[in-house]
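As you look at this complex, bear in mind that one protein chain is not there, while each of the others sits in place.
Coming up: chain A.
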Amino acid sequence: MKPGMLLLWLMPLLPPQVQATQADQIKASHAWIRLLPANLPAAGYVTLDNQGSSAATLVSARSAFYASVMLHQSATDTTGSSSMRMLDRLTVPAHGEVSLAPAGYHLMLQEATHPFKPGETIDITLDFADGSHLRVPFSVRPANAPD
């Protein structure tokens, strides 16, 4: 058999694409939810570490446990006034890290499907710009948990 023929035979066995998805490049850590009483909106936090050589852009998030999950940013202006705004996207640079942490970026979690308890784990799916997804387990912590 000629060497060219052998390659043809092996072709279907090779992975269809070498390019990793944005979700594949992201390592999520320190994922937690600050639980608030009475079904008040809660915040989800996570550190996103991009181990790939291209940027990954978070465009949305969702969870079976919350009716609404939004990407938010808290900011304090020069007068010391604090407010939150909604973000369309959040880019994690190549080989870079972005932290969703208290008083900064957070996932705004609204209308939980049922009451949670500290110690439980809740899955939130992060959607990236290339259509890939990453399911991340978030641990539920009490309202007064230190960050």
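Heads up, the rule we're going with is that a residue touches a chain if its C-beta (ideal position, glycine included) is under 8 Å from a C-beta of that chain, and two chains touch if they have at least 3 such contacts; residues count from 1.
Just so it is clear, contacts and distances are computed from a predicted model.
*Asks:* Could you check which of "1,2-phenylacetyl-CoA epoxidase subunit B", "Electron transporter", "Dissimilatory sulfite reductase subunit B" or "Rieske iron-sulfur protein" matches the UniProt name for the chain that's left out?
*Replies:* For the chain missing from the view, the UniProt record says "Electron transporter".
*Asks:* Using the definition of touch stated at the top, determine which of A:26, A:42 or A:136 touches the missing chain.
*Replies:* From the options A:26, A:42 or A:136, the contact with the absent chain belongs to A:42.
*Asks:* In the full complex, which bits of chain A touch the chain not displayed? Write them out.
*Replies:* 34, 36-38, 40-43, 72, 74, 76, 79-84, 86, 102-103, 106, 108-109, 142-147
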